[in-house]
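All protein chains but one are shown in place.
Chains: A and B, in written order; residue numbering restarts at 1 for each.
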Amino acid sequence: MNHFLDISSVDNLQAWMPEIASLKKEPLQYAALGKGKTLGMLFFNSSLRTRLSTQKAAQNLGMQTMIMNVQEDAWGLSFEDGVVMNTSSAEHIKEAAAVLSGYCDALAVRAFPSLTDKAADMQERILNGFKKYATVPIVNMESAMGHPLQGLTDAFTIWEQQKTERPKVVLSWAPHIKPLPQSVPNSFVLAMQAMPVDLVICNPVGYNLNPDLVGDTPVIHDQEAAFAGADFVYAKSWSAFEPYGTLPMVKGNWQIDQHKMKLTNQAKFMHCLPVRRNVVVSDAVLDSEASIVISQAHNRTYSAQLVIQKLLKHGME
Amino acid sequence: MNHFLDISSVDNLQAWMPEIASLKKEPLQYAALGKGKTLGMLFFNSSLRTRLSTQKAAQNLGMQTMIMNVQEDAWGLSFEDGVVMNTSSAEHIKEAAAVLSGYCDALAVRAFPSLTDKAADMQERILNGFKKYATVPIVNMESAMGHPLQGLTDAFTIWEQQKTERPKVVLSWAPHIKPLPQSVPNSFVLAMQAMPVDLVICNPVGYNLNPDLVGDTPVIHDQEAAFAGADFVYAKSWSAFEPYGTLPMVKGNWQIDQHKMKLTNQAKFMHCLPVRRNVVVSDAVLDSEASIVISQAHNRTYSAQLVIQKLLKHGME
Partner (left out) sequence: MNHFLDISSVDNLQAWMPEIASLKKEPLQYAALGKGKTLGMLFFNSSLRTRLSTQKAAQNLGMQTMIMNVQEDAWGLSFEDGVVMNTSSAEHIKEAAAVLSGYCDALAVRAFPSLTDKAADMQERILNGFKKYATVPIVNMESAMGHPLQGLTDAFTIWEQQKTERPKVVLSWAPHIKPLPQSVPNSFVLAMQAMPVDLVICNPVGYNLNPDLVGDTPVIHDQEAAFAGADFVYAKSWSAFEPYGTLPMVKGNWQIDQHKMKLTNQAKFMHCLPVRRNVVVSDAVLDSEASIVISQAHNRTYSAQLVIQKLLKHGME
C-alpha cells in the first residue's frame, strides 16, 4: 500500500481486523516506529473526530503531527496544467505537494465535495493532486467521494461486535436539514462489500448512491422491510447522486426510532457522528444499549493507527 | 479530586503551595507520568496565557496536547434533553463529551459567560455538560463564573512572596472600557478565603460580587481606605452582578496609581493580565518593582501542572 485513498487501497480488509484489535489492546506497542517522523495534516474543511483520532493515532506511533487549517480562500491552490496564475490562487499543487513532502513523512488530507459539480467532485482533484505530486504516502481524511478511515472503523466495529458468522447489515438513509456528501455511505458500502456480511441499502426513491459503486448490493425503498432481521443498522443522511447534491422530496418518516429497531434482530445502532438527535435518530434509540456510536468513534484511533503504521513501514522498506 | 472545576474542588489549598513550589524548582521531575497520555484542550473562547501555560504544564508532565478552537457557530453544541436538533447545532454534548473522552486522558475547557443571561451563566452548561458526559477528568480553563487555575496561581504567588504570616490582601475593582466577566475575582475571593490571609474587597457601589460567594469577606466602597496597610493589591475589572453584566456609573477615579500604592504597606501589585495600561493601572505602578504581574503569569505553568498531575494520578489509581 503506497497511499490510503479509498477502501479499495486495502487488498484484504478482513485481515486488517485482528491487527486493529491488537492495537486497541496495546496502543503503544509500536511507539518506537514513528520516532523522528512527522504526519502533516491538511484540513481544507473542519474536523473534530477525524482530526483528533488521527492525531492520537500518530502520537501512539511516536510521531509528531503538524496541522494546517487550509482556508481555501487564504491559500488557494491551482490544479490545472498550464494555468496562468493571475487570480486568487497563490500556489500550484505541484509545488505545495512537493514542498510538504520534504517536511512530512506522510500527508493526511481532508477536502469535502462541492455537491454542485459532480464531475469535479468525482475527480477528487485535491486528494489526487496530492497523490500525484507528493513524494510521501497520502491518507484520505474524507474526500469528496469517500471517507475510508470511517469505513475501516465501521468494518472493525461490526467485526468486533458481531454475534453471528454472517451478520445482516442495513445501511439506512436518514433525514437531515441540509444536503450532505456521499463520502461516508460510499466508503461504508465498499467496506461491507469486502467483509463477510449481508449488506442491504435502504433509501427513499431518488437517493440511490452511485450505481457503479453499489453494484449487486440490494437497494430497497421500504425501510421497515429492510430492517427485518438486521443485526446492525447504520444510519446516515446523504444527498442525491442524481440530480447531484439535491434533496428530492421524501415520502414517509425515515427517522430511526424504537418502533423500527424492534423489527430487527436486536440490531446494534451505528452512526459516524456528529448526529442530530430526534432528526436522524430518536433519543430513545441513541441512548439505548443498542447504540454503539461512542465505541465506533473511539475505534477511529486504532483504525487510523493501523493505516499510518502500514504506510510508515512501507515507506521504510 | 475527580475534576478541577472550581477552587472548591481543592480540599486543602494551603497544602498545595509547597507542591507547586517544588514543581517550579524542578518542572520536569514528573516527566514520565504523562507518557502516552493526551490532554485535550477545548477553546470556546480565545486564550493566550491559559493556553500556553496549560500546554506547557502538560508538556512538562510528558503529555501530548491536542487543541481544538471551537467556534460556537461552526460547531454548535446542543445541551437540552429531548431537543430536536433541526437548527444550527450539529452535535449534542452527550456525544461530544463521550467521544472526546476516548481520545484524551483529560479535557481542559474554556467557555466564557454571555454576561446577558445570569441564570444560564450560573448554570455553567458547557463546563457542567462536559463534567456530566465525559468519562475523563475535566479542567476548567475559565468558565462563566470561575477561573480556578488563575485563583490557584494567585494564591501561590502570594504564598511565595508574602513577608508576614497573615498578609492583608486587597482585591480592588478597576476601570475598563467594557463589561468583563466575574470569573477571575470570583476565584480569587474563593482562593483567598481558603488561605491564611486577611482579604478585603473594594469596589464601587453597584459592583458587589455574588453575595453567596463573598460571604463574610469585608466589602468597602472606599478604595483609599481599603489600601491602607495592604501587603498585596490585586486589581481587576468586572461588570456588575446585579443588574447582571452592566456597568453602573462609577464615582471617582478607580485606576491604581502611585498615590494609592503609597497608602499600602509597600504592597505588591498583582493582575491576571492582559492589563490595559493607564486605564486599569498607571505605567508608574506596573513598571515599578512592586509589580509582580510577570512572575504571577509565569506561575500559571506550575499551578496547572499540579492540577493535571493530580488528575492523572487519580485517574491512574
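Rule of thumb we're sticking to: contacts are C-beta pairs under 8 Å (C-beta built on N, C-alpha and C of every residue); 3 or more make two chains touch, one makes a residue touch a chain.
Being a predicted model, the structure only gives us computed values, none of them experimental.
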item: Full-complex contact with the absent chain, from B:9, B:55 or B:223; value: B:55
item: Identified contact with the non-displayed chain, of A:1, A:83 or A:205; value: A:83
item: Where the missing chain touches subunit B, by residue; value: 27-28, 31, 46, 48-49, 51-53, 55-56, 59-60, 177, 273-279, 283, 287, 293-294, 297-298, 301
item: Touching residues (missing chain, whole complex) on subunit A; value: 36, 38, 40, 64, 66, 68, 74-75, 78, 81-87, 89-92, 94-96, 98-100, 102-104
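Everything below uses one rule, namely that only the chains that are shown with their structure count from here on.
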item: Centre-of-Cα separation between subunit B and subunit A, whole angstrom; value: 40
